[in-house]
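Some chains omitted; the rest stay in position.
The chains carry the letters A and B, assigned in the order they are written, with residues numbered from 1 in each.
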Amino acid sequence: MIRIGIVGTTGYSAREVMRILAGHPEADIVAVASESSVGKRVDEVLPAFRNVLDLKCEAFDASSFAKRCDVVFIGVPATKSMAFGAALREAGVRVIDVGPDFRLKDPALFAQYYRAAHVAPALLGEAVYGLAPWYREALRTAQLVAVPGCYPISALLPLRALMEQDLTDTPVVIDSISGISGAGRSLNEAYHFPEMNENLRAYSLAVHRHAPEIEQELSHRVKVQFNPHVAPLTRGILTTITIHLKRTVNVAAAFARYGDEPFVRVLPEGTLPEVKHVRGSNFCDIGWVHDTRTGNLILVSAIDNLVGGTAGMATQCLNLMYGLDERTGLRHPGMAP
Amino acid sequence: MIRIGIVGTTGYSAREVMRILAGHPEADIVAVASESSVGKRVDEVLPAFRNVLDLKCEAFDASSFAKRCDVVFIGVPATKSMAFGAALREAGVRVIDVGPDFRLKDPALFAQYYRAAHVAPALLGEAVYGLAPWYREALRTAQLVAVPGCYPISALLPLRALMEQDLTDTPVVIDSISGISGAGRSLNEAYHFPEMNENLRAYSLAVHRHAPEIEQELSHRVKVQFNPHVAPLTRGILTTITIHLKRTVNVAAAFARYGDEPFVRVLPEGTLPEVKHVRGSNFCDIGWVHDTRTGNLILVSAIDNLVGGTAGMATQCLNLMYGLDERTGLRHPGMAP
């Protein structure tokens, strides 16, 4: 059994990691830390875990966690995990960070978008970007994994397979719609139920932190216009990408590389993915349409932001790090309905 | 009092026209037709209308409606209203069609997108496109009004003010998210509650019927890539438009033309509209963001697809046709929450 530590227990990302690992046959959660709930039982704070997890929340202590754990998942807000991650690496334990602090390779870009100086820039080179289908080999031996953002996963899985080719000179338009769990558990008037139910909104246009992450992982071959939206659902991201092509492209051939991927499912041309087919699962479904009238290629992807977009992808990384079948603990199909 | 007839009573568009006109001080609904409910009381079919509308559904009869009504609203599925509209015009009564049959000026384009030959092409020239802020003068004397589609209203109100200028050589990307009422009341597995709740989907990419309507009303100056989506809410459209600019544009100056519009509300730069602020109302809220990094202008608009996108716009047309204050019957602000 892999001995697991969890930091940031009560946040939505860490909860989902714990939910998935509760059904993972090789994982044993042995220590959990939560700043706001030190000394409380996990199931007192998170009643869903009654009868499931018999642990108390601790204060974070890197050396104590390092002694008891093989690997520690960190799920804390942006700019909070870099210090935790550095301390844990110092103490010699493997780390999987589901937050953003180790994703951007360029500390200057981090400072610009996250408005904080990076406290452990030396680790940015060591961190492996946890996009399993593209960093599989590096993940096997990774000591520090930066699990990608949920939006970037939904954009990069379709785009990376295509953007190795020089397809466009125009910024790629990425319109994403997300469920509200992506905004986390912090109270916010915008996400008070009567305010968000039956509502739609765009936000952070031109300034969202996931834009530079996407461009980095496309090797800066194109600029992206990232337009995020929220809709009244809890889980799921649907991303629609419009590429103004300057040359023809064989999309099916480019996507053939995903033929053996356990969790990337490329649909036949013209069949479009839906969130319901991936909800609660680690799958990313991808569809596409060629519009000959406009000369545009449109890609659409669907993930569950908390599973395929966060905790499921993190678990797939864990499986790679420990030589397990990548599907371990992730065998459930989408929950439809 | 303006004597009103309604054809297609039980559809969502006609219901909403009736709902709004029930509170309109100058409108008197005197006759309603419904193919599927002939002989039944309106409130038997639509219980919301108990104590509100004391009428029975009739079979459609153009001359009978023309005798009793000053104006007839038609709300029936695509390709069904052109014959009704032609018969009513023949009988000499004014017509407001909330369906698509009289929107496209080019019968060939109609045939291509609606897969039916137009039965009254001669009326296409007579029909006034019911986008009130742009066809105000023509609407005052219109005999036949083609109320725009809900998506086109959400796209054209922001775009027309800008696209008089030669801003781009790249297809404009229009990503829209709609509530499910836009799909009408016909049962469809895709919109069965457990299938659509907590779901997101794109549909009709590259082939949606509203794309040519938008291009027509932009005078074919640009091509549009229209990407429609549905999200789990009943009412509302949020449209995000990305324009790759080839020159600078003074957006605030362009939008100044809407200064006196009763129902178009242009927000300050960087403030984005939300569906909740327009729900149940005739308003269209517009926001915008300039992304200097990508050279793109992003416009966002919000409407209630059934009010500002259909029945409210139709009522505004009615008010113009009868010399009333355009706000008559439409004074409610958005229903938030």
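Before moving on, here are some points about what is shown:
Methods note: a contact is a pair of C-beta atoms (placed from the backbone, for glycine too) under 8 Å apart; a residue touches a chain by one contact, two chains touch by 3 or more.
Not measured: the values here are computed from a predicted model.
In this structure file the full complex is assembled from 4 copies of one chain, 2 of which are shown.
The definition used in the following text is that only the chains that are shown with their structure count from here on.
Per-chain CA centroids place chain A at a distance of 39 Å from chain B.
Interface residues of chain A, counted against chain B in their complex, comprise 170-171, 173, 175, 177, 179, 194-195, 197-203, 205-206, 223-225, 227, 229, 231-238, 240, 242, 244, 272-276, 279, 289-291, 293-296, 298, 300, 302, 336-337.
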